[in-house]
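The other protein chains are all here in position, but one chain of the complex has been omitted.
Chain nomenclature is as follows: A and B, assigned in order of appearance, with residue numbering initiated at 1 for each chain independently.
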Amino acid sequence: MNVHVRSLVLAVVVVSTVLALTTFAIWFERKFAGRMQSRLGPTRVGPVGLLQPVADAFKLMQKESIRPANADWALFNLAPLLAAVCALGAAAVVPLAPGLAAADVDLGVLFVLAIGAVTVLPVFIAGWSSNNKFALLGGMRAIAQSISYEVPLLLAALVPIILSGSMNLSEIVRQQAEGHWIAVWPFFLGIPAFAIFLLAMLAESNRIPFDIPEAESELVAGVTTEYTGMKFALFYLAEYAHTLIASALGAALFLGGWDGPFGPGLHWLLLKTFVLFGSVYWVRWTLLRFRSDQLLRICWTWLVPAGVVLVMGAGAWVAWGPLP
Amino acid sequence: MQVQTITRRVDPHLAIDLYDPEAELLLLHFGPQHPSTHGVFRMDLYLDGEIVVKVVPYVGYLHRAVEKLCEKLTYAQITPVVDKNDYVAPMTNEQAINMAFEALLGIEVPRRARWIRTIFAEMQRIASHLLWLGTFALDMGGALGGGSTVFLHCFRERELILDLFEDVTGARFHYNTHTVGGNRHDIPAGWSAKVKAALDVIASRLPEYASMTLENRIFIERTRGVGILDGELALELGVTGPILRASGVDHDLRRDAPFHAYDEVKVNVVTRSAGDCLARAQVRLGEIEESIRLVRAMIDGIPEGIINAGRPIKQPAQFKIPAGQVYVGIETPRGELGTYVIADGTANAHRLKIRPPSLHALSALPHILPGATVSDAVVILGSLDPIMGEADR
Partner (left out) sequence: MAVTRRTVDDGSAFEHPLYKTLLNTPGLSVSVAPLDDLLTWGLTNSLWVFPMATSCCGIELMAAAAGRVDLDRMGTIVRGTPRQADVMVVAGTITVKMAPRVKLLWDQMPEPKWCIAMGSCAISGDFYRELYSVVPGVDTFLPVDVYVPGCPPNPEALMHGLLRLQEKVQLQRQGQKVVRDPNPALLAITKPSVPRLCDADRTAEMDAAQEESAATSTASEPRAPLHFDTPAAQAVDPDLQRLFAENGVKDFPREGPALVPAAQHLALARKLKAQGFRQLVSIVASHWPAGRGRKGADAEEPEHFEVAYLVRSVGSGTRVATWAVRLAPGESIASLVPVYAGADWQEREQYDLVGVPFADHPDLRRLMMAENYSGHPLRRDFAADTAAAPWR
């Protein structure tokens, strides 16, 4: 098969999978939150409320598109698009099953982290171009937060890269086959790195306790305050897709990706992704929110030094440690 | 972190030019419709980055002209109107206003009615503080996060108390159950058992709330040392209730100037000295426990007798109060709710002033907000527990 056709088909498959999973994830989260709060969550639309996100999407599609007076229309319209593209773009290199990734590139991890770093851009563009002070404050907070948490995220991701000696995600997963997950051995490097990765991931995808750019009790709806209809839907989608892909990435980097008992497969990756995703929402619906200065203090005084130590540890393990 | 009570006075009237000669401040209109303003309260925040430099509060967006309405209505018609003032603890409004009329008329309320009023007041305190805890967590955790979990759990327990009141009065709130001289509704048979069952549920779940709030590291970090109000300033401002007690002033009208049947029970006053948002939360949660204790102690000992002195339940719609003036203050969940009545011998009051604890609490904002961040501003406002229906009247 022509390599371009193959890539195109795979891209369509991956993007539609991610979109379908995101829809499911939104339903999952609403039911999950409902149960945590001793209520039911959606029940009336579709079986057990499964079609609720679909109904929301059709509703949002029909809403009027409003651009506030004096908003920068080009940037205002660009931001949601960019947010969705960034979130979905990262999915390209996530290895779903052996030999199944939209783009099996050698610098996969670098690509994901680079895309992740770009996601702050649409958030800030939205905050700046909305001509709304709440949105602007949200954008300012997002910049401070994302730039800080980029560092521990990178450091944590470096540990599996050093241990497996590759930046290709499929290769990293392949090396973890048959239970040699990085979180299992060497656990004294894998588990702390995984923890830092999870924390930084929460911060990168603006989830509680690090959701200060959104902070709806302070900033109404943060950067998305002025967005209506489909543009808001894109932000909403991007937010969930981002969390989902970050979960998948965590599963691939630390938990062996598609590997599992009774043979490898896509189902193992999905299971791990949703366990991680669920834990993100478990944290979200349990904890309160940090203040921005506390957030930055945690990053620079705890996570970054710990990440540096782990990276040095990983280097030492590869140089002098026993055979993997 | 060492907690210190500092005495810092800022001048709330200083012109903004004097704070910042270059005037590079961001003016943020916060409210009147904002998820965290607890109703329709507005404050203009002058921000330097995220730091609040000056705050100008505005009230009156819910000014419903209650005092004018009270001049127009007869005394017996006033009770259902004042119900709507403090809509989180409506019964305390009824009690405050009827006690003022009783004082002017010289009516002694029967002992059974006083006990029932005490129990109602304490149950209102539990319900009100639960709602406060929920909304306070909402301010800190957001509607899409852990805050809303605390919030919905608190509402679950609050419904238990509303059900009990519904049993007695037929209404979830706005009960109209107190009249001049006593109560309108006697408590039904088997009610005390239901009360005890509900209190057992609430008491068993209090540790759960504490684990999500008072014992939670994030909650402590967000509230400790934030919004410190010094006790002397609080007194001058007329701030009362849990906020005053959290600032180290041991003052509770239930114990110091007993009304209802508080002279027959021992009220343990919960105080803290830090004066910050954490102390206010601790005082309020402590008061829930104390109220549960009080209701449990009193529910079986309600004396037999009539529930309304002077007049039967079928009360005439009009009565006259002789010329005179009176001030009655009672301790509600938010502090001292006072009623000042000027009667001129007719069936209508000449002037009726309601002293709202929330308005006095809000007046502390210009003194304690400067220096905090926007995030803290939300927390500080929430810790004052303002009810705008009462503040604006």
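Points to keep in mind about this one:
The definition used in the following text is that a residue touches a chain if its C-beta (ideal position, glycine included) is under 8 Å from a C-beta of that chain, and two chains touch if they have at least 3 such contacts.
The shown structure was predicted, so the numbers you read here are calculated from the model rather than taken from an experiment.
Interface note: of B:119, B:298 or B:359, the residue touching the hidden chain in the full complex is B:359.
In the full complex, the hidden chain is touched by chain A at residues 30, 34, 37-45, 49, 52, 54-66, 216, 220-221, 224-229, 232.
One chain of the complex is left out; on chain B, the residues touching it are 12-13, 32-35, 39-40, 59-65, 67-69, 71-72, 81, 84, 87-88, 99, 103-104, 107-108, 110-111, 131, 143, 151-152, 155-156, 158-159, 167-170, 172-174, 181, 185-189, 232-233, 235-240, 249-251, 253, 255-259, 263-264, 305-313, 323-329, 336, 338, 340, 342, 344-346, 350-351, 353, 355, 359-360, 362-363, 367, 388-389, 392.
In the analysis below, only the chains that are shown with their structure count from here on.
Remark: chain B residues 26, 28, 34-36, 50, 137-149, 152-153, 156, 212, 216, 218-219, 221-222, 373-378 touch chain A in the complex.
Residue ranges on chain A touching chain B, taken from their complex, read 33, 36-39, 133-134, 137, 140-141, 208-209, 211-212, 214-220, 284-294.
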